[in-house]
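The complex appears here without one of its protein chains, the remainder shown in place.
Coming up: chain A.
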Amino acid sequence: MRSTFMGLETAKRALFTQQSALHTTGHNIANANTPGYSRQRVNFGTTTPFAPAAMNRPQLPGQMGTGVEANSIQRVRDSFLDIQYRQESNKLGYWDSKSSAISEMENIVNEPTTNGLGAVMGEFWQSLQDLSVYPENDGARNVVLERGQSVVDTFHYLNDSLNQIKDNIGNEISVSLDSVNSLLQQIASVNSQISDVEPHGNIPNDLYDRRDTLVDELSGYIDIRVTSIKSEGDPADEAEGLYNISIVGANGKEEILVANKDYNQLGFSNGSGKLTTSTPDDVNQITIFSSDGKEIASKKLPLSDENGNLLFSQGRVRGLIESYGYSYQDSTGTTQVKGTYPEMLDNLDRLAYSFSQTFNAVHEKGIDLQGNTGQSFFGDLGTDHENASKRISMSDITSKEVAASTTTNADGDVNAGDGKNAVNLSNIQNWLMNETVTLDGFDGAESINLNDYNRLETASMNSFYEGVIGKLGVQGLQANRLAGNSEILKQSVEEKRMSVSSVSLDEEMTNMIQFQHAYNAAARNITMVDEMLDKIINGMGLVGR
């Protein structure tokens, strides 16, 4: 036998359930513009019918439905799209940081223009040609000195500016690691909140959203793998569990960074065993620190293998490290340095070294206006080209001491009208640096073995410089192109994700009307039951009265 008031109960359930759907609609509308929010849906389900199957069940014709209930409130989201989004965001982080680092380098190198190193050196060679035509002229000689000084200044400027930007990139690495650590901490903290809720069978949708937004952000910095672990207690079927996050290296190796409520941090090891994110001059590894900032000795992430191939996790941090430079031990145990900025600086050093040393060698063969053999024109850089673009300087030389000539007369005085050594000097730019050249204009055969000053391998100074610019251009083009591509891919995944998860106001309005009408109808149902009961209680049993 069913209850008299069962109809009221059924209608009341309907009221509550439609109300909860209306509240969820309200929540969706309210968060239509919240970043990272995914729309939520109330999963309706019928309640257990009457009578349930049992030994002593009442004899009824079939089962009576007892109404509706909200089984769960679920966010509408496709986790496969999340994985795709994070992959693209990871690539974008990497290429974006590379592209901006190279673009800053291009701003400084400033080629092809009339102000770059190429042009300044061109002017210097020109001034030597002018000198070869007016070797006795003090003006022409002074111009050579001035132009030589501007070549030196340009090398210094390039070296300073590139180093400055390199330092800025170093700061950016620190800031990025700080962000990574903060994100890891926040994810662990959201994990902890979720772990408080889930065991009771509740589903903290908004916390999931918050956590996914944090993970999205983290994926831009490093390549991560997310695995979810079921909460303890009695979680609902739809519960997403706790995220474990590991960093994935290019060699496929993973290190765990967030496990449940615990997290680790990334930083540089400076021997103190304490966490520091300030970038050292020599970056060769990134170390994992515990959440209280202590170094975990067994967990170091090497940046590269012995051939200099980067092993570190893809992403923004790696892009920055690649630009900033990193060191590694090669198979013979020697420390090598690689990276966009160190390599450009090294190329400049090589050029500055070969340029000044070769120039000096030729200059020292010549004869100055006072009849003496030439002195060094640039300061001597020794045998090491390291930092040559910073160390290069003009030696203390007067205009009369520019050795433009090759011959002296019988009295040992210079032939002032002889500018053949100036021609030799102006030709240096085109000499292949691995050859021995014979100098023009000398009585005996004077030759110079350029290998002694060669840091450019088989190139001439001009072709070496052109090669450097060309390589910079190709690297920049590739970085810009791939940054653009990954941007487009990220956007397309983002759009797919929005298509699934973002709030459509029209849809919410339609739902609202639907739920409202259901609510109204349920209320009307109560009125109906009320009238029915009224009939039974007040309208019946009056027979014969």
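To be clear about the criterion, a residue touches a chain if its C-beta (ideal position, glycine included) is under 8 Å from a C-beta of that chain, and two chains touch if they have at least 3 such contacts; residues count from 1.
Keep this in mind: contacts and distances are computed from a predicted model.
This complex has a chain not shown, and the name its UniProt record holds, of "NADPH-dependent 2,4-dienoyl-CoA reductase/sulfur reductase-like enzyme", "Protein translocase subunit SecD", "histidine kinase" or "Flagellar hook-associated protein FlgL", is "Flagellar hook-associated protein FlgL". Checked against the hidden chain, the listed residues A:Gln126, A:Gln336, A:Gln375 or A:Asn485 yield one contact partner: A:Gln126.
The residue from A:Ala30, A:Met498 or A:Met532 that touches the chain not shown here is A:Met498.
One chain of the complex is left out; on chain A, the residues touching it are 32-33, 102-103, 106-107, 109, 111-112, 118-119, 122, 125-126, 129-130, 132-134, 136-137, 405, 407, 409-410, 413, 415-418, 420, 423, 440, 462, 465-467, 469-470, 472-477, 479-480, 491, 495, 498-500, 502-507, 509-510, 513.
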